[in-house]
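Note that one protein chain of the assembly has been removed; the remaining protein chains are unaltered in position.
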Amino acid sequence: MNASQLKTLLDRVAAGHIATEEAERELLDALRERPFEDLGFARIDHHRAVRQGFPEVVLGLGKTPAQVAAIATEIVKRGSTLLVTRASEETFEAVKIAIPQANYNAEARVITLRQQDVAAGRGTVLVVAAGTSDLPVAEEAACTAELMGNTVERLYDVGVAGLHRLLNERHQLSTARVIIVVAGMEGALPSVVSGLVSVPVIAVPTSIGYGASFGGIAALLGMLNSCASGVSVVNIDNGFGAANIASLINHL
Amino acid sequence: MNASQLKTLLDRVAAGHIATEEAERELLDALRERPFEDLGFARIDHHRAVRQGFPEVVLGLGKTPAQVAAIATEIVKRGSTLLVTRASEETFEAVKIAIPQANYNAEARVITLRQQDVAAGRGTVLVVAAGTSDLPVAEEAACTAELMGNTVERLYDVGVAGLHRLLNERHQLSTARVIIVVAGMEGALPSVVSGLVSVPVIAVPTSIGYGASFGGIAALLGMLNSCASGVSVVNIDNGFGAANIASLINHL
Amino acid sequence: MNASQLKTLLDRVAAGHIATEEAERELLDALRERPFEDLGFARIDHHRAVRQGFPEVVLGLGKTPAQVAAIATEIVKRGSTLLVTRASEETFEAVKIAIPQANYNAEARVITLRQQDVAAGRGTVLVVAAGTSDLPVAEEAACTAELMGNTVERLYDVGVAGLHRLLNERHQLSTARVIIVVAGMEGALPSVVSGLVSVPVIAVPTSIGYGASFGGIAALLGMLNSCASGVSVVNIDNGFGAANIASLINHL
Amino acid sequence: MNASQLKTLLDRVAAGHIATEEAERELLDALRERPFEDLGFARIDHHRAVRQGFPEVVLGLGKTPAQVAAIATEIVKRGSTLLVTRASEETFEAVKIAIPQANYNAEARVITLRQQDVAAGRGTVLVVAAGTSDLPVAEEAACTAELMGNTVERLYDVGVAGLHRLLNERHQLSTARVIIVVAGMEGALPSVVSGLVSVPVIAVPTSIGYGASFGGIAALLGMLNSCASGVSVVNIDNGFGAANIASLINHL
Amino acid sequence: MNASQLKTLLDRVAAGHIATEEAERELLDALRERPFEDLGFARIDHHRAVRQGFPEVVLGLGKTPAQVAAIATEIVKRGSTLLVTRASEETFEAVKIAIPQANYNAEARVITLRQQDVAAGRGTVLVVAAGTSDLPVAEEAACTAELMGNTVERLYDVGVAGLHRLLNERHQLSTARVIIVVAGMEGALPSVVSGLVSVPVIAVPTSIGYGASFGGIAALLGMLNSCASGVSVVNIDNGFGAANIASLINHL
Amino acid sequence: MNASQLKTLLDRVAAGHIATEEAERELLDALRERPFEDLGFARIDHHRAVRQGFPEVVLGLGKTPAQVAAIATEIVKRGSTLLVTRASEETFEAVKIAIPQANYNAEARVITLRQQDVAAGRGTVLVVAAGTSDLPVAEEAACTAELMGNTVERLYDVGVAGLHRLLNERHQLSTARVIIVVAGMEGALPSVVSGLVSVPVIAVPTSIGYGASFGGIAALLGMLNSCASGVSVVNIDNGFGAANIASLINHL
Amino acid sequence: MNASQLKTLLDRVAAGHIATEEAERELLDALRERPFEDLGFARIDHHRAVRQGFPEVVLGLGKTPAQVAAIATEIVKRGSTLLVTRASEETFEAVKIAIPQANYNAEARVITLRQQDVAAGRGTVLVVAAGTSDLPVAEEAACTAELMGNTVERLYDVGVAGLHRLLNERHQLSTARVIIVVAGMEGALPSVVSGLVSVPVIAVPTSIGYGASFGGIAALLGMLNSCASGVSVVNIDNGFGAANIASLINHL
Partner (left out) sequence: MNASQLKTLLDRVAAGHIATEEAERELLDALRERPFEDLGFARIDHHRAVRQGFPEVVLGLGKTPAQVAAIATEIVKRGSTLLVTRASEETFEAVKIAIPQANYNAEARVITLRQQDVAAGRGTVLVVAAGTSDLPVAEEAACTAELMGNTVERLYDVGVAGLHRLLNERHQLSTARVIIVVAGMEGALPSVVSGLVSVPVIAVPTSIGYGASFGGIAALLGMLNSCASGVSVVNIDNGFGAANIASLINHL
């Protein structure tokens, strides 16, 4: 039972559409469920939607397709929205057999199934990407934010070496409620964006680059040392995490 | 002219308390000012309050006391709230001569002077610290957030090796609108806190520790790799930055 | 001749079941054997069981299947229990031809053959894993500890971002004599577990994670900097080493 | 009320030396105490002795002398044994005023006060140090282990470049129940010691060395990569942590 | 004899102002001089001006004041322009005794004495600095470039978090022949500047920053990974090196 | 419209070969074009040739063949010279279909198509490579510099362990206007070359080497710490960047 | 003409077996040859045998099979001994076509062809390896040392965790003139060996290990920080380099 299901139940009680005994029984049933399901190799946290506003998300990395499919099945069975990140084609094959209506975004590498348990955010989440190569991470962020109930806009290929491309879109920057900035190489874009707006900027370093980019370390350090004080940072390539934080903010 | 001064002016126009000609002249005067003041060694950004909701903050690190005092004087002269971070006692001596009403918090190492240009935040910013040694950074965050118009609560010495100290204060965690978590050593506290709440957590690694803590790198990496997806991170010891982001969120 | 074979012999002497001359000859034969077997590319340490309580273990990494098979054959020939870690399927193929009764655990990647030379440990070794992706390393630890004569329990997928999953199993934590905690990402679980118990915790960082996890460095540093003082650490992904230490402790 | 105070009470009840009502009242009083004392800047964990066998230890690093003195006073007031690590002379001055009977070991940099709440360990903890320069860390370990109720032996300056010095003392190695090995530079001593014994070895890298020792990283990496499988590792210079683990093992 | 002295001599020969015998003798004398002066602890390279357009520069770091003074004396004795970088006040004291006309710039930490042996550059070298804290390095660059015969302009405190400060000065950027950009923290300024101009940009990371700036590594990596392809980089804090390269380019 | 097209137009106006109305219309058309083309996943910067002297270059890394082909088509359509770096065979296949006259250099991994929009450089760019293994990077530099309008010479396999091979070619060194030095391993060659010449040296570390070369870090650090002050550095394996800077210098 | 060819010539002159005119002509011919052969992509150093006692060695890494074959052909044509290191099977295929008598050692990955130009060393070079996995590097060293004219002995699998295996072979250690010690993991073996002998020890770290061995860095640091002062170190996996140095020493 998630927060909106709970609210619906209470509303029905208040409206006299359901007897209190019936409501009591439904609530007790919900409470009797263990807060998590133990599959042996995984414990699925079914109260997470209540506690944190969105059901448990499955990190595909390091799990076998069979494990992901089993976890996904449990989640969907409870009526929760499904999000699997870092999912390979092979993993999607396994999930699809169990959940035929699941979707796969190959660029973002996410498996999704939207259900009725997600509240809408208040404003727009803007996803900005420095270069074409940063798109897979940017799309992971954008897809996640959308699934979590947010209006999402995209602004891509506006790296700092050609400032006019970014300055041209200042209006779009100024209307967002929270901004995710995805950048590899020197990771300078979040500083520049943050200097132009008055909303929180969440920076995502990407592993794009070569040589002394060291798989995203250069971008990560650049963002951590941003001279613009409105920038916080998530792990390299962690588009999902950035979107989750943006969504938390956008639901405040 | 900052956002609230502007609003006041427009309200007075709307209310007929001021002639449009007079208002026009005031606005033109404001626009005629250069958006920054060039002191040779520094360009003070006087439009920052308009653009980003809080006047330019002075990072004391690497500036001479005389330079800080000169910059601070310009800021205060315009009626802007003053915040100098990483300020030594010596720097405060120099500032105090120019601005006698300025305050110094020795633990947080900040110089402050509150003026009438800061809007109030909407909820509570909670500052959580893992250990006693993390207090200077936590206090930098708390003082900054207060100066920026937020209601601030503190929850200190609740490290993960004694979970009951934290679990005891779950009520305080659940009532905050945004949480700053300050921790050194292994930096595990933000993950645990984030798992208990549904609001954004901003993690500040501190340089507290020894040996393989590498001046805060261990804590920083721990926070970036948090298995809790609501955590974003700022630079090591950057209490100010965390507070600034928390304040941006709390003013949304 | 290992420690238990030696004890048996002496008991038989004491009980008069064997003549002292016969016992003397057996002992001299055992001592005449070289303490190691030189295969050219490897020297197998046949006295290790006497010296350290468990026969020499074969690290499969960096050895050809043929080399592993030859070493394994020598070990089994002497009646010693066989353990090959980091063994590929291909290596197992080669070993199986020489030792048909050998077993392979594909998840843990170990080849085993239990013989009569291992003493039982005194209490329970509990293996705790933070996430599903940490299972291969956790299973390497669990299989090793079992083969070394210990009672082993498993507690999986109890990462710190969902504390209730761990707190739910406090009883299991409190009944173990030594605990192995396997975790990737920020590696915070050992600190939390150690704060809940009064037995030694051996932490195993895993290479699970991405970006700034740097192949397990983040988890390793987190564990080395644990604010809980009952945690010692082994190399990244070294489930075997953790189990070996746990077994040494559990045999004290 | 710590574990031994509790046991004494129950024994007195069993022996009829105290009325059950009296015992009940004492127990209730103990339970009524908050499990920690909130000093504002610190929460002292008074139940730690019950939970983990030794009262809370104060890490002096990063705390002001006044803070340490206040915490120490609370600990001693409850009848708990006091241990402050990384304590400067200046800190000891402050503690001494509040607790005149406290002791200071300048080489180990620990402040101690033994009280009646510590149980005796079962065997000997042997502290081995590679070189003369490693003595401060070795002494921190030895003093801690002694305070925690263990019989401690020392074996110093037996580095691997002069093996005969170590091999000469094999008897001492073979009679210990747990061994702490402290070494800087290449950190090879734990591997060699572990190869000679069948008990757990806890390795402490020290920051002794220069150039490519990188403040103890070389020794730390050497120990983590030990080819001897009975070695676990604690943080650089963490003599206290090693002793705490050794004591946990020695009390099993 | 440097290039301009040589040219003068040949001109005088051509003009008949000096007899060929006299010129020959002067040339032979010059050739007879060893190309370097061996002071035991240093070999001064007197032909460097011929080979590379500017006399040998003395790096003050790691040399005693007495050593610097001795080397400086030899250089000045030959009529060469003197430049000592990384010079402490104490070093200047020693040099001043030997060379009373030498100058000291305390902010840039350089000792200089201009003589008649330096050719003028062709255009303007612009030195741009991101923040007030970067000024010592920027001034080392500016002083060096001036001493090497270049027209130098300065543009300070134009960091990327307040882009309008930089965009305001686009004219100054567009008129330089080569640009030195000095920045600490995330080091993003060179990318932005290079995107606005069509001349070479030499980036100098500074050690300004804290935490994850790692003494300038973050800025260095940011610059090496610049997405603007006109940026080359010198060592952290190496204002002198940047100026030397800028001067080589400006003399082409 | 690039700089040379503009000049041609104005010359034609001056010569009376075109009516001013016609010229005005052409200019207005050019200005009416957006300065960049938005392909969704990329914004192509068509004014870059005007701003920086060479059209936008496509970094092939991290882009799909289809994306590169689409971008390349837009560039060529405007009459701009095409350069794609880090291009795989597969990428070239895709480009070739759209632009049959495009060329591919497999060693340098660049796709090129020269058009009429590039001005000639003034002197010679010399590309020096330390070893045979450095050739792919050296060729990327050489091809880029040629395409950008420069006369290019090559001097390969002249590493510092056999100095006579380099000293033999001093004439070639002395006649270049700017020198690119490509080296892996210890990266010492730029220091030696720079000591022999009076022109700027641009150093390119390569990822060639093994063990402690760390994918080019050793060479990179060697070059950044060059004791020769005429050396600036670009990213590891960044032959293109070095050539672009060399070309900027050679066009001054 | 190498050193021994030169000596033979002079001996023949001294013995009157050749006319001085004839000898002069031969010498002039040799001098007329360029000291290196320029193949475009490589300059083969034909005087290296004269200068350094062994002909130029070909590092196979990063060269195409065709390039290696061309270089090898030039070397063999001059009667020089051939050594190609890091050679793949594929490279050997190419070399074999040109030089059918060339040999390949697949474990050591070297291509060799011994000719008459190598002088014998004076004593024995002992190659010691810690584990079976270190054998490829140890064999590269052993093959190289043999080809360079040295008597070579091998002592394998004598790691420090089983000291008796090493101490058993002390006689072999004491009779070597120079010792190469190859070890991965913690790299402690060179310290132990060096403490037992009075000859130079050359340490070769290998990339064998996992987790915090970081591809050989742990072993490298261990060796650089050896507490035994007779140890010098070469690059990770550089068996060839160690053998070359050992051979230089053994030919003194």
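We call the chains A, B, C, D, E, F and G, going by the order they appear; numbering starts again at 1 in every chain.
Everything below uses one rule, namely that contacts are C-beta pairs under 8 Å (C-beta built on N, C-alpha and C of every residue); 3 or more make two chains touch, one makes a residue touch a chain.
All figures in this text were calculated on a predicted structure; none of them were measured in a lab.
**Student:** For the chain not shown, which residue from D:I44, D:V127 or D:V158 touches it across the whole complex?
**Tutor:** In the complete complex, the chain left out is touched by residue D:V158.
**Student:** Any idea which of G:T112, G:S191 or G:N244 touches the chain not displayed?
**Tutor:** G:N244
**Student:** Give the residue, chosen from E:C143, E:I202 or E:I236, that touches the chain omitted from the document.
**Tutor:** Candidates E:C143, E:I202 or E:I236; residue touching the omitted chain: E:I236.
**Student:** Given the full complex, what residues of chain F touch the hidden partner chain?
**Tutor:** With respect to the unshown chain, the touching residues of chain F are 130-131, 159-163, 185-188, 191-192, 194-196, 209, 211-214, 217-219, 221-229.
**Student:** Name every residue on chain G in touch with the hidden partner chain.
**Tutor:** Looking at chain G, the ones touching the missing chain are residues 51-53, 57, 123, 177-178, 196-200, 202, 220, 224-225, 229-236, 240-242, 244-245, 248-249, 252.
**Student:** State which residues belonging to chain D touch the missing partner chain.
**Tutor:** 131-135, 156-158, 162, 164-165, 184, 208, 210-213
Note that only the chains that are shown with their structure count from here on.
**Student:** Can you list every chain that touches chain D and also touches chain F?
**Tutor:** Common neighbours, chain D/chain F: G.
**Student:** What's the farthest chain from chain C if centres are computed as the mean of the Cα atoms?
**Tutor:** So the farthest one, by centre of C-alpha atoms, is E.
**Student:** If you fit chain F onto chain G using only Cα atoms, how far does it have to rotate, to the nearest 5°?
**Tutor:** Superposing the C-alpha atoms of chain F on chain G needs a rotation of 90 degrees.
**Student:** Is the C-beta contact count larger for C-G or for B-C?
**Tutor:** Answer to which pair has more contacts is B-C.
**Student:** As a quick test, compute the distance in whole Å between the mean CA positions of chain B and chain G.
**Tutor:** Each chain's C-alpha centroid was found; their separation is 62 Å.
**Student:** Chain C: which residues touch two or more other chains?
**Tutor:** 131, 162, 196, 211-213, 217, 220, 224-225, 229, 235-236
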